[in-house]
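In this view, the complex is presented without one of its protein chains, the others remaining in place.
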Amino acid sequence: MGRITERLAELGIVLPPPKPPVANYLPCKRSGDLLFVSAKVSDLHGAVGADVTLEQARTAARELCLLLLSIVQSEITDLDRIESIDKLRGFVRSAPDFTRQPLVLDAASDVLVEIFDERGRHARTATGTSQLPFGAAVQIDMVIRLRPDHPIE
Amino acid sequence: MGRITERLAELGIVLPPPKPPVANYLPCKRSGDLLFVSAKVSDLHGAVGADVTLEQARTAARELCLLLLSIVQSEITDLDRIESIDKLRGFVRSAPDFTRQPLVLDAASDVLVEIFDERGRHARTATGTSQLPFGAAVQIDMVIRLRPDHPIE
Partner (left out) sequence: MGRITERLAELGIVLPPPKPPVANYLPCKRSGDLLFVSAKVSDLHGAVGADVTLEQARTAARELCLLLLSIVQSEITDLDRIESIDKLRGFVRSAPDFTRQPLVLDAASDVLVEIFDERGRHARTATGTSQLPFGAAVQIDMVIRLRPDHPIE
């Protein structure tokens, strides 16, 4: 059992099943040692601060982050192949006066650090927006670095 | 004649003339084997779902993608130097209730796969927004990987 699989079990985290892209693009694209992870949106719909609460959005951001990891796992088989989480970019569909996008994304950042420890600490951008695909509340994409000694077959 | 030039001819695609950046930045920045392609916006103006239709936005997204390829070509001379399209990021200026941003960007993703086949399959993020430069309907940028054996002079 891999180190990260073990860590997930310790934390009581069960990754959700991966979801296929809704269109003609890849869930992840390997480029050298970088892995560009396509954005997914939360199942939670609505504008944060109007239709849904900060707490609901935080829960959605955490779940969304786990969905991204599940997608990455199905791509690279073993999450131990991750050298580091480099960049997380998140968009929060925001009511006109909602300005706490960083608090929403913290729930995603936190779970990455819980699981990957130092390797999970990343650069981040949290941006508000007026609308997202399917009316979702949160959208996240990532850039990950893979270990060079673990090529994808 | 290069393989991609041949493929463009087969598809009956004529790349538009490249456009210079409107300000003090580069159309493309080479960094190692990566090529960061600056965003361009569509000639089509307006909010999708209000001022312009989904179909108009799809046509604009496809044309915009070809414009980006034209800009890349004028930078690297030969599109055969592209190892892979790694990441496409698109913003769609959206009416308050327009949530089909992925359908707009599909038109860009599709033409990349038509032209580059497997090498054209990319990671993607499609985001809605309230406003874009010049009031454009669509904005796209890309990250491309170049073949290491084809350095830019």
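Per-chain numbering from 1; labels A and B assigned in written order.
In this section, a contact is a pair of C-beta atoms (placed from the backbone, for glycine too) under 8 Å apart; a residue touches a chain by one contact, two chains touch by 3 or more.
Bear in mind that the values here come from a model prediction, so they are computed numbers and not experimental data.
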item	value
Given B:38, B:59 or B:74, the one touching the chain that is not displayed	B:38
Interface with the undisplayed chain - residues on chain B	21-29, 31-32, 34, 36-39, 89, 91, 129-135, 139, 141
Missing-chain contacts mapped onto chain A	33-34, 84, 86-88, 94, 96-103, 105-106, 109-110, 113, 121-130, 143, 145
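Keep in mind that, in the parts below, only the chains that are shown with their structure count from here on.
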item	value
CA centroid of chain A to CA centroid of chain B, Å	24
